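Below is a structure I'd like to ask you about.
Left out: one protein chain. Kept in place: all the others.
As written, the chain order gives the labels A and B, with residue 1 at the start of each chain.
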Amino acid sequence: MSCALPHERSVAPNTIEGEPVNAVTRRTVLTGAAAATAAATVGATLDTPARAHSVDPNSREDMLLFILLSSALTGIAPSKLAPGFALAPPTTNPPTVPPPPFDLSKSVPGSDPVNVKREYLTLANEKSPSALENLLRLVKKNLNAPNADRAIDADKRDEAIIKALQFNDDDQSRTPADVDAKYLARSIVLMWYLGAWYEPAELKALRKDPTRVATFQIVSPKAYTQAWALRVAQAHPMGFSEMQFGYWTREPNETSDFIGRRVN
Amino acid sequence: MRTKLSLALGATGIFAIIGMLGWTASAQAPASAPASLACDDDPPPDTNQTTDPPTATPINASLLTRGLPCAEKVSTRGLFGDDGLANLQRGFDFYSWLTFLALNAPADGSRIDQAKPNTPTKWERPSNFKQLLNVMLEDGRASKWEDTKLVPPECLDQYKKLNGQVMVIEMIEESFNEPFKTGPLIDQQGNYAIFDILMNKSMFDYIQDNNLQSKAGQQSRKNASLKVDFPAGANKGQQARMTLPPGDPGAVMIKVAWKVLDAPTERQNFHTVDALVLMPRHENDVTKPPCLRKTLGLAGFHVGHKTVNRRQWIWTSFEHKKNVPEQQEVDTKQEQGPYNFYRVGCDPTQCPVNQTPPTPWEPTYKNGLKFHDSKFRSQITRVVGLTDETKEMNKQFQKILGNTVWKNYMLLSTQWPSDFRCAGKKDTTSTPPPPEPATDFKKEPDMNCAPAPTFLANSTLETYSQGTDPLASSSCMACHGNAVSQQVRPPDMKAEEFFNQSDFTFMLEKARGKPTR
Partner (left out) sequence: MAGEIDKILWDVAIIGSGFAGALIANELGKGRRRVIILEAGEGIPPNINKYMSRFYSASAKVPESPYTPEIFDLSDPKRGLSDPNKVNAGRPTVLSLGPKGKFGDWTNPKQAYLIQKGPRPFASTYDRVAGGTSHWLGTCLRFVPNDFKMKSQYGQLADWPIEYNDLNSWYGEAEKELGVSADVDEQKFGGIEFPPGHTYPMPKIPNSTTDQYVNDSLNKDPLTEGETGFLGMGKPVTKIPVRGVPAARNSEPYRNRRACAGNTNCIPICPIQAKYDPTITLNDARNTRFVTFQERTVAYEIVVGTNDLVSEINYKRYETETGKETDRGSIKARVFVIAANAIETPRLLLMSTNGGRTAKGVANKSDMVGRNLMDHPYYVVWGMSPKRIYPYRGPLITSGIGDLCDGPFRRERAAFRVDIGNEGWNFVVGGIGGDPNVTTLDFVNGLNKSRLNAPLERRDSPLGDEALFGKQLVDRLHEKFARQFRCGFLIEQTPDRDNRVTLSSDHKDGLGLPRPQISYNLSDYTRRGFIAAYRMKNLLFGKMSLTEFTEIGPEDPTRLEEEVDGKPVTLNYTGAGHIMGTCPMGDDPKQSVVDKFQRSHDHKNLYLVGSSTFPTGATANPTLTIAALSLRTAKHILDTDFRR
């Protein structure tokens, strides 16, 4: 059986060139301004073998981007999705102006004993590598948004990421790669919320024919127990309570204890 | 509330204070001093934090006499870069070894690396640890720490002949049947493994002070508003150091698994005790249970220690290194027998792996501690193997134990709450107010604060619930977190205000005596 202690080891970060952040169109936001040809490649054919699997679950940077992506998409604080997560350098008080850019090589994805983030990144990479790559690129693009006050960076970043993924399927300005990324984003949200994998293609098909019965697979028993859907409701996944006798007769603790922020 | 006077016991108190300076009390105290086991409030951490990167603390003979850590000394900085979890884990494993060495050090003050197999250890001394049934007495009465050990009448004659130089184990169901009645463990000689539970003075005092040693006491009206919260150990400089007398490690509990060693040849590889084992009484039976004189060998060793920064306790587990092979070793045919609870080369159809013995499970007087089916042997493997890091640390500690039997013991792992900022709400409404720092009794949403590692099982103590299936498979904290007491909510008390959690120990449910309801 596996080791008693599943955890990540720190590895030397990949060096990925920072991309110049210019005025961007929706297209470039998703496919990366720096590599127009690469963008065309990805846009033209999905799952291009030459660029498949270039996301590495062992890579610190990819994991950091995945956590930031997941947090933006799920609305749950990164420190809850990935305990121990910390972007470097941390915000100072008083804040430095202009704020220094985040340095992914010094940031910490966090290590926690359950480590479901690794299962999710690995699975997403297996199932939709190019779409995943596009999503991570999207995060990176928005990581050091210009003229942003560090204190609200996270919100701006999250908003930008979400905005890039909200469009109609029949929107002509979007490529198939964009659409794939959009549905993979939904699959990723569902993984975190339900511990289950819904194929992006299935989600797309459901939009066309909502009377279909949605099919999904539980990622693993562990993933099921880490599902967030009921935690956002101040409860717990059915069949996995980490609370003590009698808790249900009291009102639950505030949402910030569950998901890291208050709910409106 | 515990009184602060309990350690001011004259001469022994002075030695306890000396103990605070980094030497175990018994190193100074005369052999017969009834001091409770004092702790070291400045234990060595597993790495030297002053260098960058940190370097490993040398594992050498100087660690053998450091004593019981009052609390863990761990850091997210360590040998594994910025993998905070791995660094903390190593710190806890190091702390576990110091704990093991301190508890098993010879009671007479001599060195553990010179101990003989049957040299009595510190934890075996009643002045340091009491057995559960000596605290939860049959009639539920209160007792004092200094009270002499209770010896069941059936064992009295033999006990007197041995001048009391013998361990007495009074068996109940839990002495042979693993938790939640999952089944007994039968060794390769056809004997039952025997289990016992002990607590230190801090736990004992809390129980007596709060009248928890009986059913009636727990069910009393006064205790309806008690929120059970055992005292926690702390190091120098940690808050709450002041509320504990010097040398007091806070609550420490032990669970052991013994192997019956009938053959003298077996006795060279184990730490052994001379014991009188009283077989379990039968409710409706007037037959006197036999009291058997046995040599027992230490096969499994759990320690639970509550500290101020780990209010969900720290869970340490050791076992004899020849108990069972890892499942992985079996799959690749790399077993290195002989083992205590596994037979190499036996086909799974003949020896089904990790299966409970055939019923009935209860030992019979006529068979003594031999299983009724004389051919049956438990065939046990370790489902979740040790990590490489743990194996490496084990090797180093085993080296400094010289040629004693103690080199035959290994740490499985340490389970500890990794999200220690969770369960951090202070209770401001109880009367009397809880001790500083206050414990979060609501403990939502995670009473266990993310145990690391998620699962942990000892092959002798959680034999049949090994695995990695959430909640079903053994995890010290997930299981102990469910422990509740026998407290009762009076009708005029609101349900929301009633807390019966027993602070991660199942001991309170074993209180006896006549219930009030």
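Operating definition for what follows: a contact is a pair of C-beta atoms (placed from the backbone, for glycine too) under 8 Å apart; a residue touches a chain by one contact, two chains touch by 3 or more.
On a predicted model such as this, the values are computed, not experimentally measured, just so you know.
> Please work out which displayed chains the absent chain touches and list them by label.
A, B
> Of the listed residues B:Thr272, B:Gln415, B:Ser459 or B:Asn500, which contacts the missing chain in the full complex?
Residue touching the chain left out of view: B:Asn500.
> Which residue numbers on subunit A touch the omitted chain?
Answer for subunit A: residues 72-76, 158-159, 162, 165-166, 185-186, 189-190, 193-194, 196, 198, 203, 206-207, 210-211, 213-218, 220-221, 224-225, 227, 229-230, 232-236, 238-241, 243-252, 255, 259, 261, 263-264 touch the chain left out.
> With the missing chain put back, which residues of subunit B would touch it? List them for me.
These residues touch the chain not displayed: 173-174, 179-183, 354-356, 359-362, 464-465, 467, 469-473, 479, 481-486, 488-489, 495, 498, 500, 506, 509, 517.
Just so it is clear, only the chains that are shown with their structure count from here on.
> Rounded to a whole Å, what is the gap between the Cα centroids of subunit A and subunit B?
So the centre of subunit A lies 42 Å away from the centre of subunit B.
> Can you tell me which positions in subunit A touch subunit B when the two form their complex?
Answer in residue numbers: 1-10, 83-84, 108, 110-114, 221-222, 224-225, 231, 234, 236, 239-240, 242-247, 249-250, 252-253, 257-258.
> Which residues of subunit B touch subunit A in their complex?
Those residues of subunit B that touch subunit A are 80-86, 89, 327-328, 383-390, 412-413, 418-419, 425, 442-448, 450-456, 468-471, 478, 481-482, 484, 495-496, 498-501.
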